[in-house]
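A protein chain is absent from this complex, but the other protein chains hold their places.
Take a look at chain A:
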């Protein structure tokens, strides 16, 4: 029941957030240039253009246009892409699996590297390996992602030729229409470079965060008490210290997922990854306004859903936070 109350509350909050996002998303459309230029050729006369504008409703007042947009949006219609001549939401959802799998790959690399590395650096703080990791993480923080990406394309894709540097490779379509690259070796090998690039954005920061939190936890009284109780080193480190480092890590991690989605635009562009970010950049170049707005709204929705999940996980691992509606 508490979970239900929590979800209802969060859904109400999400609606407010989505409403604001829709206003912002919609109001940028006037500032993106003239969609007519892309829609029609050079030979179309100014009178015909004007008629087309009327037909598309581009001459109506902002509020009228927005109300029409919102009315359609709540019915799942985010407009029709000028370029693809298909519903914008469909175009975007076609590309969603690619982006989702890229983010998943990045999160996988990122979790399986940052947690062991952070813990290692906290426990063996003076060893040469942790010095290398810590120095490397400073360098990592300072290098912009497009540089990492281009460097990796050059090294692994061009010079060494070990891994493919663009596209998604072979995909398998699952019964519910989801294209996955996880099931073929070709698909996985295409995923490696983009995932590493995407995860490299947060990796150094997280290694440092986990190290700092772990160091702090190792110095607390409850860890000392756990040792005084005669518990094994493993239990002291992982059950007592590490569980407490998870709290701030999940908080920051949740916020960072947003950043990750934002950076897919860059990563997908460099690696020609056929995902939502790449699509978005193309849409911007083509002044495909409905597609741009639809992208903003879909990403906003992903944000809201992810943050709700993170909040929920947080209540599971932190006994001091209760879901609203729970007693105590």
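Keep in mind that, in the parts below, a residue touches a chain if its C-beta (ideal position, glycine included) is under 8 Å from a C-beta of that chain, and two chains touch if they have at least 3 such contacts; residues count from 1.
By definition in this document, contacts and distances are computed from a predicted model.
Selecting from "Peptide/nickel transport system ATP-binding protein", "Aldehyde:ferredoxin oxidoreductase", "Tripartite tricarboxylate transporter TctB family protein" or "Response regulator transcription factor", the unshown chain of this assembly corresponds to "Peptide/nickel transport system ATP-binding protein" (UniProt protein name).
Between the chain not shown and the residues A:220, A:259, A:272 or A:285, the one that touches is A:220. Looking at A:27, A:72, A:135 or A:232, the residue that reaches the missing chain in the full complex is A:232.
Where chain A meets the omitted chain, the residues involved are 219-233, 235, 239-240, 243-244, 247, 317-320, 328.
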